[in-house]
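The excerpt is restricted to a subset of chains, each kept in its original location.
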Amino acid sequence: MATTCDVAILMGSRNDWPVMKKAADLLTEFGVSNESRVLSAHRTPAAVHEFVRECEAGGTQVFIAGAGMAAHLAGAVAAQTVLPVLGVPLAASDLNGLDALLATVQMPPGIPVATLGIGSAGAKNAALLAVSILAAARPKLREALRAYRQTLTNEVLREKLD
Amino acid sequence: MATTCDVAILMGSRNDWPVMKKAADLLTEFGVSNESRVLSAHRTPAAVHEFVRECEAGGTQVFIAGAGMAAHLAGAVAAQTVLPVLGVPLAASDLNGLDALLATVQMPPGIPVATLGIGSAGAKNAALLAVSILAAARPKLREALRAYRQTLTNEVLREKLD
Amino acid sequence: MATTCDVAILMGSRNDWPVMKKAADLLTEFGVSNESRVLSAHRTPAAVHEFVRECEAGGTQVFIAGAGMAAHLAGAVAAQTVLPVLGVPLAASDLNGLDALLATVQMPPGIPVATLGIGSAGAKNAALLAVSILAAARPKLREALRAYRQTLTNEVLREKLD
């Protein structure tokens, strides 16, 4: 089955979907095609490998991987591709995501994972970073990002404190 | 003075150069034009702003910012641009870079910083990530990345343990 | 629009107001004029800069900045002024404010941020510290601080354990 999305989103567990959906929704909001899959570096290593291959063949430009605990998913994807891989550490254990952050960001030299913050903030920022990467070839996305940024700015400036 | 590099590298202090030079050298090795500047989010905020504007005007595609302690530089750049910003936390205090890591990666939703690992490994990976971003429009860079990756693989496979 | 408060309070998000309001209320209780604004180092950097300029022009003596996560707001204010800047780290992520504490306190030499404790205790103490700074020129504030301290002392001494 061919995969032809611009951005492929992987997550280690169904439980990660409420957080990672924020990335998917934001990409869709920007008109960026995306596809989300539950795939585990440890329970389905072959399927991760195969999915990355399919995505590359189908023209995917960016990978986003969200995982908790000993979060190896982003690194496992990065080991299979030279496309940009964005990692979102999730707070899925008693250690509040510190485990996932260190397991995602402290990659050895040679295999980069672009790590975002823990949880929802990181998921949204992964989507925005993916858009900014795609924007190199699609000037309209850059304009959309500027408009989005301006909206954020306006929202902040409109805040009234009682 | 116009800046026309593909990748602009900023660092908060002259002391960061031995680490950040690894990013610059690796970019050069890939034939990616780059320019490095010491610019501080706190001591030269206006110059950071101005440099980002110049770079954008000159066609820069990716920013890399390395800083230690309360490492705000990458975030300060990200606040000024919608281009991809890569952050390299540096170990410049008694806390061994944990301060810089958290200050770089835990960005609020809306303003992403793609964070790499602490220190040299992070600096090299920032360069590779920048190349992978640029590779979307330059297929030869993708080939070069694959060749680099193959070299890493070969180096590992050639290791002999006495 | 001119700003003529003695103490300007900034916070990175509307969500920070329930905590930062404790600083505002305590300042008001001491008869110190204050004004609170939601302004983000990352989403509204220009507005932060402009607000600091306005405050300085209007005679503000002290800045208080509360922020969570990669808490750059206090540092961003400090980069724009040589007036005292007090930072309040907020617990706004899975890391319970440790990220905000390190991002606020570990400033590089040259740009001080006077950091208080995480959350409500820090917000109240920021107000008291601001009052103690203003008290240099207003002896009545010093008396008021002594009276406040005496009240705290009396409250503790009156505690009965059942």
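Labels A, B and C are assigned to the chains in the order they are written; within every chain, residues are numbered from 1.
Methods note: a residue touches a chain if its C-beta (ideal position, glycine included) is under 8 Å from a C-beta of that chain, and two chains touch if they have at least 3 such contacts.
Treat the numbers as computed from the prediction; the structure is a model and nothing was measured.
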Count every copy of the one sequence in the whole complex, not only the 3 placed here.
-> 8
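The working rule: only the chains that are shown with their structure count from here on.
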Name the graph shape formed by the protein chains and their touching pairs; answer line, ring, star, complete or other.
-> complete
Please state the rotation angle, between 0 and 180 degrees and to the nearest 5, that superposes the Cα atoms of subunit A on subunit C.
-> 90
Cα centroid separation between subunit A and subunit B, in whole Å?
-> 19
So how far apart, in whole Å, are subunit A and subunit C when each is placed at the average of its C-alpha atoms?
-> 35
In angstrom, rounded to a whole number, how far apart do the mean CA points of subunit B and subunit C lie?
-> 33
Residues in subunit A with touches to at least two other chains are numbered 117-118, 121, 149, 152
Parts of subunit A lying in touch with subunit C, wherever the complex brings them together = 91, 96-98, 117-119, 121, 149, 152-153, 155-157, 159, 161
Would you mind writing out the residues of subunit B in touch with subunit C in their complex?
-> 12-13, 40-43, 45, 49, 68-72, 75-76, 78-80, 93, 95, 98-99, 102-108, 110-111, 113
Enumerate the contact residues on subunit A facing subunit B in the complex.
-> 61, 82-84, 86, 101, 105-118, 120-121, 124-126, 128-129, 132-137, 142, 145-146, 148-149, 152
